[in-house]
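What follows is a short report on a single structure.
For this view, one protein chain was removed and the others were kept in their places.
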């Protein structure tokens, strides 16, 4: 409980960087103070959970999830976070047909929000669409609230869009803080966010973008490496460079995985589709051009196959600081000889870091819960203090617990 | 809180028209006192929600939903209502095969009800089937309870059947009460429930039937308008006429949309399939006659196309009282130039009333919650008084709220 009280005092002394009723769409929309606050809050929520302190903040209320792409781990993280705070999850199942934009979005969003506190959205299939859709949902919610339709404006949590994957990147940041002891300790650390070969194609850009868009704010030396033609959205690369300059870190782009790994403290080797392929894919998906999509997949896979040497092998790991950089991954990884013949990472490398990648992932429910908590309470630190100072056990009722 | 106390005293002084453990299947099965009670209760529940008064009435218990037709807004309204009272929603997914009648219904209904408080059912596809199915479910529940299988008899809430759509009609009535200040103020108002052109076919009759079956009990002058051949179930039209006579209102059927609109206070233009088409469709669906269904659709759409002038245009709106009758719709509407080329309503008309149709829809979760609440507690007004007189905040725990 001592650790919780310490976190509480940190939270109570945080600058009043209110995120009350604000969406969490992109980490770079938030001030560093706001991000730090979410990280500390996530730590406090996790500590409360581990100490059997109930965090049930809502006696009723819905957390709506809109998954426009498959998901298991993010779905469970969202459900867990909502449940931790007392919200019930209700999926909006759009069926096979896509929800049209404009009129229909505006209406549907209001119809599902009469008693809703939070809306989690995953929409990462179409480049140029996911973030735009979330903004559109947000405007409809704001309009509905202002016009007296909705008693409160629900908060949107971006569960992955075409641009950013903030719940992943923030969970990764919390994991780095846990690993290195503090956020300050990250300054000067070298992180290699590198492309890696995978036998599939079309993986979103949001994870690498999320990582370079967040870690460059913490004084880290971020290296982004990919084969020619596999660049990310240019604006996000530019943003990362800007931020690195401001935070006292650095940002370089290289065409060599070896260079990126040399002396790195942290490596994050992960496949993604080139920006240009994603653009073409989006056009083809919209045109429902199945033949075109097949042709694109064929070409893209052939391109990928030219870069099978972009793999996190034991050899490559030896190049990192002391040969034992921290390996990170958002999971699931394409593991050579395990989940595929040749993939992103050697089986032996992955196995050595497997449990650590699970612990990395374990931050996500608490990060999402923190995003919800910070957005739904005007003074989240005070509300949390209420939970901690007069704790109710999460499991077993007080009198029962007392006797047991 | 003053407004809540006022509603409470109205509820406590209501005649003892108990709806304890009674289903809500058709509004015309209920006395006017019972309907008024539900409306006042819905207002009170909404006021509690807006004042952060928790309405969590159940520490556990299931609210089972059976959707035999697609639904988004009713599904969310049902989920929200159940959650508001502390019940967890569990869908009965019948898969592609329909649950057979007789033996199977009797058994399934008991199997899903051991710890169930409420069952919400939508079954509006087959004329002559939905209401019958709900009665069958009700009998199986009563039998199971009497024979000691079920600890309590769950309550059925009709979420739309072939005859009535009581949660919609009651939400509409609550909206009219909000708009005009009281239920008494509705007497003498003219409501035009009219058919309107839509580029689709096969829409259920339950909305127009629900409206004429409910509004004729409140002294309103209800006009039902449709092109030749688009009549509703004859018994429901007859019932509406009877009720209008008793309530001091009136009920007329006309073949002219213009006539219906002339001087109307309220207009409700909405497409539906003719009763005879629905009868044929039901037979074809049962016979799985796909060719027949296609042919029927073709004919029906051709018929519809002969009535494109049945649209709620700016022109038509000018005919209403002061040119600004209240436009109502159960949503989603077929909006000309927005969701379809030619539809039920002009884009400009709809836009003017859009937010009001959202607020109309916003009553539905509270109407459903009121139906549940009235049916699950013997003295709902007393139980509600407990919530109001010693309020527990819906969001944030008391001690936390005190500090925040």
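A and B label the chains in the order they appear, each numbered from 1.
One rule holds for everything that comes next: a residue touches a chain if its C-beta (ideal position, glycine included) is under 8 Å from a C-beta of that chain, and two chains touch if they have at least 3 such contacts.
Computed from a predicted model, the values in this text were never measured in an experiment.
> Please pick, from A:205, A:278, A:361 or A:375, the residue that touches the omitted chain in the full complex.
Selected residue, touching the omitted chain: A:361.
> Which residue, B:107, B:242, B:309 or B:351, contacts the hidden chain when the whole complex is considered?
B:107
> Which residue numbers on chain B touch the omitted chain?
56-62, 64, 88, 90, 92, 95, 102-104, 107-108, 110-112, 114-117, 144, 147-151, 376-379, 382-387, 389-390, 392
> For review purposes, identify every residue of chain A that touches the missing chain, sorted by number.
Residues in contact with the chain left out: 49-50, 54-56, 70, 72-73, 75-77, 79-80, 83-86, 88-89, 331-332, 335, 338-339, 355, 358-359, 361-362, 364-365, 392-397, 399-404.
As a convention for this text, only the chains that are shown with their structure count from here on.
> Just curious, how far off is chain B from chain A if you go by their C-alpha centres, in Å?
40
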